[in-house]
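Below is one structure; the comments refer to it alone.
The complex is shown incomplete by one protein chain, all other protein chains being positioned as in the whole.
After this line comes subunit A, so read on.
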């Protein structure tokens, strides 16, 4: 049968960001796929070498517009490791609070886009309606809906008072009422199952060999999560990763849908156990030596590496982002699928090209 090769993306209605897939099809079946990236490289790593290291927090926060806080947190933690700074307990708990808010709104954004990808538009709107509540919590506590800018080297910049905590608890209760029916739809709806069940299979051993991270590998049955290392306050909060055994798009979707609940519980736990005390320690020195830090983003594990020589500017900052690790899995998931399933399978790894290219 004749083969047809055509581009899918970089501008496509289901793709939130520019990644191009060169698809080769036989009739309606995909036989070969080549992902192509490089449409939005911004040179952030080089930019970080030119700024004073304290100003880089705001630049690293803009590597990704969705998981911005976790980038800032990972950057601060790697600098703190290089300088040997001990962060106060309250700051560590507050970092978990904002990081989990980021994860909640990122997953809800993705669940909405995914619902839109398989054609359930009213579910897309419901997800984004619930997400709006999470963004309100973020604005109430940090002053901004998405770019929180609350993390600094040595701790955090903002504190929660008793009044705010009461309001946040009330809003989290409202969120539970909104999200419960949405979660049940994702879990049980026949239409969703028919579009996602058995689509884009990533076998357990292949997921490990390809170095997949985040919900992509947890959907293939591996309990692999950087939060298990216990950075920030995760070690004290008794964190356990969400794992699904299905290895398909449905399993990856359910990992994210269940992680919204997990984040909701973690935020409640943080508010219950928030220790009193300082929220940051003064930092006067410059980083000297090198350090590496792993953190868990909504899309998977991010790795930060830094090297300093005692001057205010870093000599090198390297960021390995989760979508970069997850893109090769498309080479396994897409060949053999129907052309109509390509958007759903591509979206199931939650590709974030702004992260990937930085």
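Observations on the model:
One rule holds in what follows: contacts are C-beta pairs under 8 Å (C-beta built on N, C-alpha and C of every residue); 3 or more make two chains touch, one makes a residue touch a chain; residues count from 1.
By definition in this document, contacts and distances are computed from a predicted model.
From the set "Cytochrome c553", "4Fe-4S dicluster domain-containing protein", "Putative FtsW-like protein" or "Phenylacetate-CoA oxygenase subunit PaaJ", the protein name that UniProt assigns to the chain left out of the figure is "4Fe-4S dicluster domain-containing protein". Shown as candidates are A:24, A:149, A:268 or A:313; the residue that touches the absent chain is A:149.
Touch with the chain that is not drawn comes from one residue among A:31, A:185, A:237 or A:339, which is A:185. Only one residue from A:139, A:240, A:285 or A:309 touches the chain missing from this view: A:139.
Although one chain is not displayed, its contacts with subunit A can still be listed: residues 51, 55, 57-59, 120, 122-123, 126, 129, 136, 139-140, 143-144, 147, 149, 157, 181-182, 184-185, 188-189.
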